[in-house]
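Working notes for the structure below.
Shown here: the complex without one of its protein chains, the others still in place.
The block that comes next holds chain A.
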Amino acid sequence: MMPRAKLKAQKQARAAELARPLPTGGAWVTKAREGALARWSDMGAPLKRDEYWKFTDPRSLIDAGAPDADLLDMGGEAPVFDSFDRLKLVFTDGVFDPAASDALALDGVEIELLQDAAKADLHWARDLFGALEARGQSPVDRPLASFNTAYATQGVLIRVTATPAKPISLIYQRSDTGADAMLHHVIRVEAGAEVTVLENGPLAARSNTVIEAELAEGATLHHIRSQGRDHARLGAAHIFAQLGAAAQLKSFTLTVNGALTRNEAQVWLDGADGSAHLAGASVGDGAFHADDTVFVAHNAPGCESRQVYKKVLRHGAVGVFQGKILVDRLAQKTDGYQISQALLLDEDAQFLAKPELEIYADDVKCSHGSTSGEIDATQLYYMRARGIPENEAKMLLVLAFLAEALDEIADLDLAGDLRDRLEAWLQRHK
């Protein structure tokens, strides 16, 4: 094994190679970016030899030049969430597209673009931008997120003061086959307010996204993300969420296709009786590598957390899950649950899981489980014996397998839309 110091030096050297001048902006943004660049330079770039990147090679995420990823022909199919009434904010090739977007106005919500706000003094954004990302660098390094804070110039800053009437929808679309895109969003939900933030579509051939979310006392954030179906795309995404007392976070991610996806989530339950539900459904057929790396820290008593991750894999597709529940000694009466499961549709598919619990309180209820298996032969026979053709029976069983993750979405109509997309995908990949 390589000595730690030598590895660190290599990482730092790689980080220095990738560093470039910071973008210009207002004083507070520049300060945050300088801090992030310092973190990036100190931590160094991620390398395959990092324990944290054991199952996923980060090289293609940081190598010079994005790959060529063909634009997907949707064949006339409407994008996800298309039929829902929502405030639309469109990013084309990672750049805000005002012509395609709604006006930045929604009752109960302040919305600013990162590129504009960087020049204004928005104290709530200033206090959050880069701050949660910085907090998220312990206990493990997440250098790609620091890189994002340092260099992202696009994104939205959302402050929710009262529950808005409709979801805020971040829509990503591409026109360029080989571009990089970086977005950095900040969401602050004030006490008692509730908001739904949707993300959907392919951002770019290669993307790096960060969301920093702060939920005040009794605030609720529903985050539902559908990552675009483009086959060759590469992407790293981070969500950092800090929850106050009785705050609730529900975050769901659908990952369909994509050559490489690394979704990291870091949640802090800092106030009593908070609740964090993180869920994901991924389906991959062929060149597909989807990695969910999730860390939930219980820092206060009486909080509840759930991690529910389901992957359906075939033809060499690889699924990764690294999940950890950390329970501080102050966090008595913690209720933590974590399940990661893969359905391997053939012998070429692979699922790598590293579930972890680290508990310092003595009165807690925590469970975790990880399984990988194939379609249950007895269930399949039972369904066929009732006259359901094999392919249809398999599809029902696959959807049933994914259902536990989809069930984490509170809005049944939005969940139904995603379920329909999964069903269509399964129909195409029979």
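Basically, a contact is a pair of C-beta atoms (placed from the backbone, for glycine too) under 8 Å apart; a residue touches a chain by one contact, two chains touch by 3 or more; residues count from 1.
Rule of thumb we're sticking to: contacts and distances are computed from a predicted model.
The UniProt record for the undisplayed chain lists the protein name "Putative ATP-dependent transporter SufC", from the options "Phenylacetate-CoA oxygenase subunit PaaI", "Putative ATP-dependent transporter SufC", "3-hydroxyacyl-CoA dehydrogenase" or "TldD protein". Summary of contacts with the chain left out: across A:Lys31, A:Arg384 or A:His429, the touching residue is A:Arg384. Touch with the chain that is not drawn comes from one residue among A:Ala191, A:Leu396 or A:Ala410, which is A:Leu396. Although one chain is not displayed, chain A still touches it through residues 377-379, 381-390, 392-393, 396-397, 399-401, 403-404.
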